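Here is chain A:
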Amino acid sequence: MEPLFQFFNNLFPFISDWPEWLAHTVVGVVTVLLLFGFVALFALFAIWLERKISAHMQDRLGPMEVGGWHGWAQPIADAIKLLVKEDIIPAMADRTLFKLAPVIVFTAALAGFAVLPWSQDFIPADLNVGLLYILSVSSFAVIGLLMGGWASNNKWSLYGAMRAASQMISYEIPVALALLAVIMNAGTMSMRHLVIAQSGNILDWNVFNFFPLTAVAFFIYFVASLAEVNRTPFDLPEGESELVGGFHTEYSSMRFAFFFLGEYANMYIVSAIATTVFLGGWLAPFEALNFIPGPIWFVGKAMTLVFIQMWLRWTLPRLRVDQLMYTCWKVLTPFSFAIILLIGLWKVL
Partner candidate 1 sequence: MKKSNIPESQFELQVPESLKTEEMTISMGPQHPSTHGVLQVILKTDGEIINSAKPQIGYLHRCFEKHAENITWHQVIPFTDRLDYIASMNNNLGYVIGIERMMNLEVNERAEHLRVVVSELNRIASHLIALGTYGLDIGAFTPFLYVFRDREKILDLFEEISGARLLYNYIWVGGVAYDAPEGWREKVLEFCDYFEPKIKEYNDILTYNKIFIERTANVGVIPAEVGISYGVSGPSLRGSGVNFDLRKDDPYSIYDRFDFNVVVGKGEMGTVGDTWDRYWVRVDEMVESVKIIRQALENLPEGDAKETVPRNIKVPAGEYYMRTETPRGELGFYIISDGSKMPNRVKVRSPAFCNLSVLQAIAPGVMIADLVAIIGSLDIVLGEVDR
Partner candidate 2 sequence: MTAQEIYNSIQEKFPDTIVEFNDSVLQPYIKLTPDQFNEVCQFLRDTDTLGFDALMNLSGVDYGEELGTVYHLYSMQHRHKIVLKVNVPREHAEIPTVADLWRTADWHEREVFDLYGINFINHPDMRRILLPDDWEGYPLRKDYVQPEEYNGITIAHPDMKGNSDEEK
């Protein structure tokens, strides 16, 4: 919490006059609210963006009415609609688990934001094992999905949950291995220091390190992270043409919205990790562009990756379960092992 405290201290010097407990509480609460606000805003924006991108990729216009300019208020209207809709819980569902599941999914997504380095100074918690933390916290989501699918007492939901569990657990491995390739070189797992190690210009970013080895690692990470957040072509847990709606078949109103929020927050988190680890975090690609503040670079890079995720989603069909496992265990995992091995060799030589 120290860098965050400093950051607030710089902004509002009077905080240092407060007693320590008060200052810490206030800073903590404000940060959480900021992040929560960001997640909600980002989700709304991303939903709008996704609808617009998909529409234009399909020669459509997408939402055009609500709010005037290109239907910018459509996601807000949708959110309000979801809020006021009737909350339906199936009669035979396990009510406690059913209610808990979306909360867990969303919490897991939100917790990941704690270690994202937005800029040199603004990082809610600069853990020395930040990367490890984010990986472990984000895999909490699978418990939520499993609970939701099980508790719905619907066979399609159960299928979705089972698929989600096997998929997310499998894809943890290539994700972790791909990141390991970088950590080996950087020698740190602190998100902040990972970025600081990449200072310089664009060629100092990790993705161009040991060219092309880390580039391949970046690619592996990106593909595996798509599976981590259940995006096409790996959206089997939802798979609306096969499993109706997968694990969230029975969810409606705000509980469904939480799953939705969680999905979009996760999209952002995996993109942000990729940005931090491979694409130089808040750093500008060239010295000349340093006048643009760090957070803008950070969010901009992450949003580019989010855009690519959407782009892929509206281009590709869905894989089958066995092909999904094949991709993970027979393609991504061996390749990431090979990269770790090669980088190790490179470093030794």
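Rule of thumb we're sticking to: contacts are C-beta pairs under 8 Å (C-beta built on N, C-alpha and C of every residue); 3 or more make two chains touch, one makes a residue touch a chain; residues count from 1.
Keep in mind how these were chosen: all candidates are chains of the complex that A comes from, given by their letters.
Not measured: the values here are computed from a predicted model.
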item: Touching candidate for chain A, same complex, options 1 or 2; value: 1
item: Of all residues in chain A, those that touch candidate 1 in their complex; value: 54, 57-60, 155-156, 159, 232-233, 235-236, 239-244, 314-323
